[in-house]
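Missing here is one protein chain; the remaining ones are kept as they sit in the complex.
And then subunit A:
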Amino acid sequence: MKRILLACSSGMSTSLLVTKMQEYAKSIGEEAEIWAVGQDQAKKEMEKADVVLIGPQMSFLKSELQKEAEKYGIKVDVIDMVAYGMADGKKAYEQALKLMGEK
């Protein structure tokens, strides 16, 4: 089971992306738990995740979050601009897998 956490300032836009990523994961027969939170909950939620993707509006928090994520040995990255801008679930999912593979 892959556990992917998405975070943006309010958790709204990423919620939509979550739905699209879930659809894609399902279409290729993979089991994944993907969920979105607002930026305040990101630190608390990441202990349950294998990887954290954040929205462009909080990319300035990346190093701060990465520091926290090191406690759990997971990676944090900003969602790829093209994937985000086109609300592309497949691309975002693949980005998450790649980050998990690198850990």
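Note that a contact is a pair of C-beta atoms (placed from the backbone, for glycine too) under 8 Å apart; a residue touches a chain by one contact, two chains touch by 3 or more; residues count from 1.
We adopt the following convention: contacts and distances are computed from a predicted model.
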Choosing from "Electron transfer flavoprotein subunit alpha/FixB family protein", "Nitrogenase molybdenum-iron protein beta chain", "Phosphate import ATP-binding protein PstB" or "PTS system, cellobiose-specific IIA component", the absent chain's UniProt record names it "PTS system, cellobiose-specific IIA component"
Since one chain isn't shown, list which residues of subunit A touch it in the complete complex. 8-10, 12-13, 16, 55-60, 81, 84-87
